[in-house]
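One structure, pasted below without further comment.
The complex appears here without one of its protein chains, the remainder shown in place.
Labels run A and B following the written order; every chain starts at residue 1.
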Amino acid sequence: MSEMWINMGPQHPMTHGLWNLRVKIDGEVIVDADPEMGFLHRGIEKICEYRLYNEVVTLMDRCCYVAGMSWEHLYMMAAEQALGVEVPERAEYLRVMSAELQRLGSHLMWFAAFVQDLGLMTPFLYGMRDRDLVLDLFQAYTGARMTYEYMRVGGVRNDVPVGFTDRARRVMDWLDQKIGEYEDLCDKSDIFVARTQNIGVLSASDCVNLGVTGPMLRAAGLPRDLRRDRPYSVYPELDFLIPTHEGADVYGRYRVRMEEMRQSIRIVRQTLDYLDRHPGRVLAERVPRFVGAPAPVPGKETYVLRRGYPKGRGFAAIEEPHGEATAYVVNEGAENPYRVKFRSPVMVNISAAKSYLVGYRVSDIPAIMGSVDICVGESDR
Amino acid sequence: MSATLYDVAYWISSHLLGALGGLPASSLPGAWGVGATALAWLITAAVVFAASLVNILVLIWWERKLLGRFMDRRGAMHVGFAGLLQNLADGLKLFRKQVFSPREADPLGYYLAPTAYLITSIVLLGFLPVSAGFVAGAVPLSLLLALAIFSFAPLFIFVGSWSSNNKYSLIGGMRTAAQMVAYEIPLLLSVVSVVILSGSFDLGTIVQDQARDGWYGAPLILGLIVFSVAILAEIERIPFDLPEAEAELVEGWNTEYGGILFAMTMMTDYIRSLVGSYLVVLLFLGGWTLPTWGGLGILSSFPLSGILWFQVKTYIVFGVFVWVRAALPRVRTDQLLQIGWRRMLPLSLLNIAIAAGWVLAGWPHLTWPSV
Partner (left out) sequence: MRPKDVVPEMQRTFPDSVLEASDRQGILARVRIEPRAILPICRWLRDVAGFCHCSLVAGIDWVETREVLYHLWSDEMKVYLELFAILPSDDPHIDSVGEVWRGALWHERETWDLVGIRFDHHPDLRRLFMPEGYQYHPLLKSLELHEPEELEVKARHV
């Protein structure tokens, strides 16, 4: 049969989001790939120009709905740099705890979807069940399971409730044990190993040139992780490892993410210890009035009216669960940001599709695209 | 007393027509006799059809609950007691949907394929013995006939996939055809080993021989495994469900089917699963008989015990199939074909050699040929 273009999407059970993967196949083998984005483009960057600084947080949750806290953290760091606001340390620890819990949630979701694409139906539900535990933790202190709106310019919205740290520790112990079980379930299955090794190989030099970051890059052997290379927030004080793998294939990315989950548990435990020992403020004392109201305590108005709003630019880069995400906020002295620009790791990882899809079979597409960990919300914004 | 279902149906129909026409039931003249025969066949077919449909519904219920428990959830819960009526509700929902065909599809092939698929699979249920007398129509070479009709399916799948006018369906249909052809051969070869030990192609005789000599699953353990794996590939369950792998091909060859046509397809898949489990039980696990030595004789002494134990064994075998589905990932097409041609084929030949070895060592019962 001659070559033909197939559309996998935009409506397709596998693609985990609204995008179109066009592949040109010759029988069973892929000879070309052309991903099409834009089906989920909501104009988030444009809308941000019409919102106050604190109101943008709602958009960040929806930007990547699987990793909301990470994107909130990213935007907040950039906005605080643009506005010149300092954050109290307890708020930083709360932010890091939220980000690492979110990494756990995102990787569990990835695991569930990844094995489901390969045909393993049972770990899909185990992963979702455990992710539910993490979402319950989020609900305990933010009130929501997915759209948290937790962070504000200058800190976070509220502190964690009493008893939260004990509950979180119990969840971490449970997850620690379960991750080992899931690894066993997959590694000891010959079919799983045969379907994931030497598939979707993207070498380290290709990754770097194509701009691919995150677990895909670490699976190729290059230990670049922004939490270690360009530390932000309180990461310099935390103790964790950066997992890498040498294979640069689907199996390597799977191993890197499982190990990252373990390291996230380790970080969360350290932040919980800090939160137990050091009470304090969770919102900065002096926040510019025009950022939008963060629920003031009655009688303690802590706003400062500045004459002439300051100008500035803010840049932040975090290691989001999918890779390197950056935010650039241009503050021209108005109540709204003048321009907000986000770099989405998933968009760049998808743009390299031709390099890691060509030469493999159509049956390998779910395994490869699953290992790329696609979240279309942040890719399209 | 043991009478086949047909005898009972003929008794009913002859007495019915006799009462209508004022004639004695035992000797009906000419057209009345033909009418009685036809009515008997109709009653038999209706009973078998109804019983099989109920069996299929319970089978699907069994799969859903068991799969749910493997996944740490409860499965269907609300419709009927413990979700027993859930599948009936699903079937009724599909029944009342609009029947349509895509604009560019070939209508003859599109409507013919699932219909013929369903009909040929239901035919299988017409002559597979469920108990000593519970068989709709006794056929001398039932094993051969069952395997032959079982392998009609790829043809209709191919027709359906091509006439849907959809690239996904076409790929799915081609994969199905390749997979089924590849796994027919180990299937048939492992059946040959059973025939060597038993000497007969008739399923009733095979079961009686197992009752006398012991279940063939014991000496032919390799054959049991090969046959089960080949059946899994034939009925397209995980780990061999690549043709309908929803992660890649949406629904495989029946992507474009909806409503009652889809219901027919799904029902046929489960009918084939049921027939596959029946064959495993009939050929290797002693059919409807249980061992009678020691004190176990009382288990087989009540009426209809044969049917009961046959269903129990079938559901246990199908439970193992569900377990496999819950636990294993999907095998890729080329790996699947490699398994079929490179591993299963030599193993099934080895199995034949083992069976021949047992015969030479003096397997008790052998009158060759016996039909």
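Convention: contacts are C-beta pairs under 8 Å (C-beta built on N, C-alpha and C of every residue); 3 or more make two chains touch, one makes a residue touch a chain.
Small disclaimer: the values here were computed from a predicted structure and weren't measured.
Thinking of the complex as a whole, which visible chains are touched by the chain that is not shown?
Counting the whole assembly, the omitted chain is in touch with A.
Looking at the full complex, which residue from A:62, A:145, A:281 or A:339 touches the chain that isn't shown here?
Spelled out, the listed residue whose C-beta touches the missing chain is A:339.
Of A:7, A:58, A:158 or A:203, which one is in contact with the hidden chain?
Residue touching the chain left out of view: A:7.
Provide the residue numbers of subunit A that touch the chain removed from this figure.
Residues 7, 37-38, 41, 43, 45-47, 49-50, 81, 208-213, 222, 224, 229-230, 313, 315-317, 324, 326, 328, 330, 338-339, 341, 343, 347-348, 351-352, 380 of subunit A touch the chain that is not shown.
FYI, only the chains that are shown with their structure count from here on.
In their complex, what parts of subunit A are in touch with subunit B?
It is residues 4, 6, 8, 12-14, 28, 115-122, 124-126, 129, 189, 191-192, 194-195, 361-366 of subunit A that touch subunit B.
Which residues of subunit B touch subunit A in their complex?
Per the touch definition, subunit B meets subunit A at residues 67, 70-73, 167-168, 171, 238-239, 241-242, 245-248, 250, 325-335.
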